[in-house]
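Every protein chain of the complex appears in place save one, which is left out.
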Amino acid sequence: MTSGVFIHPQAISESPDIGDGTRIWAFAHVMEGAKVGANCNIGEHSFIERGAVVGNGVTVKNGVSVWEGICLEDYVFVGPNVVFTNERYPRAQRNPEVADRYRTKAWLLPTRIREGASIGANATVLCGLTIGRYAVIAAGAVVVSDVDDFQLVVGTPAEPRGRVCICGVPLGAQTPGRCAACGRVY
Amino acid sequence: MTSGVFIHPQAISESPDIGDGTRIWAFAHVMEGAKVGANCNIGEHSFIERGAVVGNGVTVKNGVSVWEGICLEDYVFVGPNVVFTNERYPRAQRNPEVADRYRTKAWLLPTRIREGASIGANATVLCGLTIGRYAVIAAGAVVVSDVDDFQLVVGTPAEPRGRVCICGVPLGAQTPGRCAACGRVY
Partner (left out) sequence: MTSGVFIHPQAISESPDIGDGTRIWAFAHVMEGAKVGANCNIGEHSFIERGAVVGNGVTVKNGVSVWEGICLEDYVFVGPNVVFTNERYPRAQRNPEVADRYRTKAWLLPTRIREGASIGANATVLCGLTIGRYAVIAAGAVVVSDVDDFQLVVGTPAEPRGRVCICGVPLGAQTPGRCAACGRVY
């Protein structure tokens, strides 16, 4: 274990691949074979599966499972109870009727959340997708297609509803080229 | 405890009624009085309440509570953070204003998920319903009425959107009688 990692006594961390300054809270579980960068915050009741990749400075709030095939790039924010998936047509693998589907891992579709993007509370993210840099998924949205950089998407299924600033605030219709909150110019 | 059951050291299993080959993962809790069949996979942070019935070969992914009154038949797949309910008009039971409602268990409405059905990630299933054999509930859907065998439902409220094969893949509009993925004929 890297020095400087905080692991709550009631968390389970089996991965040697966790960066400095990362904190893992109660009832969270980071499996062996999961990679977690530096300065991350891994919330309570979260789960980082073998094969998942989490960058640096990532916030994962409570109740989130980050499955094999999911990559969260640096500074991604994942809201509470956000749900990722890694299979499009899931069935119970122990059913002999579907055994053919599970002979290989062809069912696994990876998803990438790019740098700085925010996934709102209780959103659902289907698999095989890319969520662009600093994009924002509204709370409760169901994301079924790729999301562009700096795009805000809302609803179920999630649809574009304007653009957002790096600071997180939507860019207004009046001044689409300048953030009214922080003054950044686009 | 049946031999051949795997219970993670940080899980809680109080039920003597768990079938062979079933695995119960970290921070999951199976209460006394819950029945779980053989060869099931009970994901992390899941909860199987006294009075719940889980068949054989069932997959319950992470963060799912299976309440009293819920029956998951053989080979059901329950995606991550799927939410079941067993009461239509819930109030806080300790409120003296609603004490009449909770004198008996008339508030409890059972729900049955029939053999082989798949409940997609983060879907919500209202109570008093039957989800048919090999039906598929799309991720994020809110199910408010019964679902037929082999039916795919999508959205909030969930509405029919075609039929699916036993293998999980939707049956195409062009060839509704034959699965393009596995070749099964209907």
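Labels for the chains are A and B, by order of writing; each one numbers its residues from 1.
One rule holds in what follows: contacts are C-beta pairs under 8 Å (C-beta built on N, C-alpha and C of every residue); 3 or more make two chains touch, one makes a residue touch a chain.
Note that the structure is a prediction, hence the values are computed from the model and not measured.
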item	value
Chain B, residues in touch with the chain not shown (by the definition above)	12, 27, 29, 45, 47, 63, 65, 81, 83-85, 89-95, 97-98, 100-101, 122, 124, 126, 142, 156
Absent chain, residues of chain A that touch it	10, 26-27, 39-41, 44-45, 56-59, 61-63, 74-77, 79-81, 116, 118, 120-122, 136, 139-140, 155-156, 164, 166-170, 182
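Throughout what follows, only the chains that are shown with their structure count from here on.
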item	value
Centre-to-centre distance between chain B and chain A (centres being mean Cα positions), rounded to whole Å	25
